[in-house]
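For this view, one protein chain was removed and the others were kept in their places.
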Amino acid sequence: MKNPYLPMSCVIKETKKETADIKTISVELPDLPAPFDYAPGQFNQISVMGVGEMPISIGSRLDDKTITHTVRAVGEATSKLVELDAGDTIGLRGPFGQGWPLEAAAGKDLLLATGGLGLAPLRALLDLIEAERDRFGRVNLAYGARTPGDMIFTDRFDRWRVIPDFELFLTVDHVPKEAVWEHATGVVTHVFDRLTVDPARALAFTCGPEIMMRFVANSLLIRGFDQNSIFVSMERRMECGMGKCGHCMIGPKYVCIDGPVFSYAQVKALPHNIIAGKGLAA
Amino acid sequence: MADKLKTALFKFTCCAGCQFQLLYFFSPESFLETLDLLDFVYFRMATSKELKEDDHYDLAFIEGAISTTEDIEKVKKIRKQSDIVVGYGACAAHGGVQSIGDWTPQRKLEETVYPNPLQMKSIKVHPVDEFIRVDYQLRGCPIDEVEFMELIRALAAKKEPYLREYPVCVECKFANNICILLMRQGVLESMCLGPVTRAGCRVACTRNMRACFGCRGPMTNPNIPEMVRTFKGKGFTEHEIFTRFTEYAGLSPEFSEGARAYYERKAPYYERPEWRAA
Partner (left out) sequence: MVRALKLDGLDILIESLKKDYLVYAPLSRNGDYFFSILEEEKAYLGCAVTIMPPKRILQPEVQTLFNYTAVDGYSIETPPLDQKQALFGIRPCDVHAMLGFDRVFGGRYEDPYWWERRKNTLVVAANCTTVAEECFCSSWGTGPGLDANYDLLLTDLEDGYLLEIGSPAGEEVAIQLDVPPAGEADLSKKARLLARATASIKKVLGVKPTELHDFLAERFDHPAWQPQADVCFSCGNCTITCPTCYCYNIFEDYSPALKAGERRSEWDSCQLLEFARIAHGFNFRRTRLDRFKHRSIHKLSWMDQQYQTPGCVGCGRCVRWCPSWPVRRGRPTSLADPVEIIGDLMEAV
């Protein structure tokens, strides 16, 4: 029997500092019987041996054997992970969960609304849009961060801007005195007035802090998006990734196997979340 | 292998039982292996090494509660000299047995014991983190060897220790114990604080049919009013309930709430919830 608890031993190929506490780690997978296949929006369980395991969304595929993960040092395990360098070994299990609904998105307009590190779970999707542009209609990416220095994947912005029918809206909460910033300021919903996607034929994918997703969803509902066309990527404590350990349960749903991507309509039926606001006692 | 941690163990007001416990643990090899991660430069009970003035420590254990003004200066100095400070035992964590005295005016205590109270300089007993930041807390009277090993191994590996935050009930059930709170009646030994006390002791008391007396202090988010109601329902007097809550960790905000519930005198620290250690 295959043991899904055992991590594969992987070597870090290179690391790249995105912001003060966010790092992108390229991981070289071992030889596998079949190529490591994943859908945009899925996650892996990354182990730092001796410390612990953490769920991290899967970013780009660099080549057949190399994938990236973008991590912020938040807890103990993530802090250890960002300290690692090329040549260090980590453990990896995955992929787990349901990614973004690509079949439903085929031929439709896409609005990607994210904040901070929330862009990371959309990275694989952005790569896909770039590679297979015909699969989707018009695409808008609205990306917000606290300050310009907190933005990740900044080296990619120019590449994304030249994708046909692709608009990139950037906004920051505040601009430090010394920084130069020629884009919008304010929370990410502030740029929604300039969207060029058609709410009637668009899907919205959002990822970020739960409170941000709440405002994004509310704002989109007002603009005529359907509850079933808004998708959120949720974060909970995920330990096993396989719908067994129970930690990531929200009502009857497991974030690790039923999610992390849920439609707003699904989330609305769930208790204990901020996005749709039901049942989180004060 | 990593360098050993330069360690000192300081004793304040307590019975020194917790440091004795370090010598007494007759454990598997893993315990000696763990002790080997430490280089004790000061440990009065085990070594003859003298304290060096203005030394620096990777790790300082502080055993005992603070009960004189000189102690305050001493712990502050230790904090300055040390990278990591560990509160060691119930007295350091919550004041321990001597904190019972905090519920009585200091003058009365001194009059009871000493012929000339005006010469006394002691103050009320305080936990160590009343005065300095404590990085980790080894709770219990005495400390538990498994928890000690976990802490030391984690510190040596530069990671967070996995110190259990759940109540004694969880460990008690793991150990197949019968529930003393529910099954025993009419004796003080059924006055078990297990549902509100933090685990990690490997049920030293309840395994032997003795009630948990809360030496490890409150768990996270204990339901103290319900504990008091339960004791009341079992027929215990207000004084008995007060005594149980104040025996070892009465200075913790949670347990002092239980003590106050049926007692006139205001708990000394109750008004200060920000004191609540993580």
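Labels for the chains are A and B, by order of writing; each one numbers its residues from 1.
Definition applied: contacts are C-beta pairs under 8 Å (C-beta built on N, C-alpha and C of every residue); 3 or more make two chains touch, one makes a residue touch a chain.
What you see is a predicted model; the values in this text were computed from it and never measured.
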Using the definition of touch stated at the top, determine which of A:24, A:78, A:206 or A:233 touches the missing chain.
A:78
Residue touching the undisplayed chain, where the options are B:169, B:203 or B:249:
B:169
Touching residues of chain A against the unshown chain: what are they?
1-7, 9, 11, 49-54, 74-78, 89, 91, 235-237, 239-240, 242-247, 249-252, 254, 257, 271-273, 279-282
Contacts from chain B to the absent chain lie at residues 1-2, 30, 33-34, 36-37, 150, 153-154, 156-157, 159, 162, 165-167, 169-170, 173-174, 176-179, 181-183, 194-196, 209, 220-223, 226-227, 229-230, 233
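In this section, only the chains that are shown with their structure count from here on.
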Between the Cα centroids of chain A and chain B the separation in whole angstrom comes to 44
Can you list the residues on chain B that touch chain A in the complex?
157, 159-160
Can you list the chain A residues touching chain B in their complex?
50-51, 76, 80
